[in-house]
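Starting off with a structure, shown below.
Showing just some of the chains, left in place.
Chain IDs A and B follow the sequence of writing; residue 1 opens each chain.
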Amino acid sequence: MANSKFEYVKHFEQPDQLLPNTWVVVRLDGRGFTKFSAKHGFEKPNDRRALDLMNAAARGVVTELPDITIAYGVSDEYSFVFHKTCSLFERRSSKLVSTVVSTFTAYYVHLWSTYFPDSPLSPPLPSFDGRAVCYPSVQNLRDYLSWRQVDCHINNLYNTTFWALIQLGGMDATEAEKSLKGTYSADKHEILFSRFSVNYNNEPEILRKGSVIFRDYELVEPDSTQNIMLEVEKLAEPVQQSKTQAEKDKKKRAKAPIVVQHLDIIKDDFWDRRPWLLSNKPGKVPKET
Amino acid sequence: MANSKFEYVKHFEQPDQLLPNTWVVVRLDGRGFTKFSAKHGFEKPNDRRALDLMNAAARGVVTELPDITIAYGVSDEYSFVFHKTCSLFERRSSKLVSTVVSTFTAYYVHLWSTYFPDSPLSPPLPSFDGRAVCYPSVQNLRDYLSWRQVDCHINNLYNTTFWALIQLGGMDATEAEKSLKGTYSADKHEILFSRFSVNYNNEPEILRKGSVIFRDYELVEPDSTQNIMLEVEKLAEPVQQSKTQAEKDKKKRAKAPIVVQHLDIIKDDFWDRRPWLLSNKPGKVPKET
């Protein structure tokens, strides 16, 4: 029985390759997490177990997909950056998005009981949606990540103050919201400090800065004459590695520890000292001790 | 701290709404399932537990996303059909694909231990990739589903014969492959019957026909004068239901049992007797007994 009569339907599939030589960011978000977090009693304003689970799931994704150069997460969202030279799945958008989201979900559900041993999952299960966005330049990519980290800061400062007013100040949600309307950053710092003796700058970095995941190598002394950004922008399609070099790089990459850290990724320093993030050339793997 | 400096990066996200008034099929496939099934000792040519798990996960998806009108699965792939009038997520392709794939993955991992209690998951975890395809006409949609079911038949007949030659006939894989080269359907039936006394037509329907999932209502007597296909094609955007009617339909849909069956979906009969699949109007919910 031949299948030729129906095979024409294959031609309805439309190509969705992402533009070459651009940084691909796949961002995922929890679906209906307000309800989900209530169901499982997430602590407010932040549930450390929930954040650790997000990070563990994202670490699973970065481990399984070595084309990811860096990932950044906050709250119930995570962004994964594929290097601009990446050719995984021929850069097909739906394949990249669905693979990241599926792998993330698999780890999230699989590891759930480790982080929430007393609150077993039941339908509806946690799920995530995602999308892919292309960024042509290093500047655009860094601005994207800065945007997410500034958002983390703004939201976390707000939430910390909002829940302090409720949990420590005895307000209800409406009163707390009203108190914060029109306030600036400095005002919220002041409320936290003067009314609740909370120095926001002493809050855990995971909350203030979010989480960044990458393969770690020996830090580099920033060299004023080097210009990684220029080097990176020069990376165009035709510059292909030799197979031997690619093989060596793959091995190095496999040896590199994948770390979850809470750092400022807006300033140059983070990038200058980790040139491998943008160059895609593995650094020096630190000696185990 | 305002976020305006970086917010421009939002404009790099490109719209991906699917064409209105077309049937949207989201198909997912297991990633690296040859390796994965070996790791967990799936039986050959078919592992009933693995198929049941696929069906259970797909049932979870259909339950959580009532916009899905029908789903069809075989082996490690599943297709989910959104009705052509569906406006979920504004028909954004990446949202539809990632949500289906994520929900499916969540159920697959969550239910794993029910179906494989003796083979716990460990990294790398099972994952799936997906894509969305639009089909403009009922004919195109039915042809798509027929294509998948014919494929199921062709592959299952081949695999059944191939593994019979190995498991019952004592061949190795190379010999079995050689024996089957150039054979037609009838030849394989003959090999199975004459050499192994296997009547392929008595094989379980789940293997020969795959699995179809849908909301079930009372079957309808096909009426020669009615023409559901024409009715359906006339459904264009402007024909919007009243809110009351939509609400009633939603309730009816919520009451309808979601069934997993193994039927011929190529012939007209399947569709003629279940007009709700194409019309998106819920049928008569059968009385519970």
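Quick note on the criterion: a residue touches a chain if its C-beta (ideal position, glycine included) is under 8 Å from a C-beta of that chain, and two chains touch if they have at least 3 such contacts.
Since the model is a prediction, treat every value here as computed from it, not as a measurement.
Participant: Because only 2 copies sit in place here, please give the count for the whole complex.
Facilitator: 4
Assume only the chains that are shown with their structure count from here on.
Participant: When the C-alpha atoms of chain A and chain B are each averaged to a single point, how far apart are the two points in Å?
Facilitator: Those two chain centres are 32 Å apart.
Participant: Touching chain A in the complex: which residues of chain B?
Facilitator: 1, 3, 5-10, 12-14, 16, 28, 31, 60, 63-64, 89, 92-95, 97-99, 101-110, 121, 123-135, 140, 143-144, 146-147, 150-151, 153-154, 185
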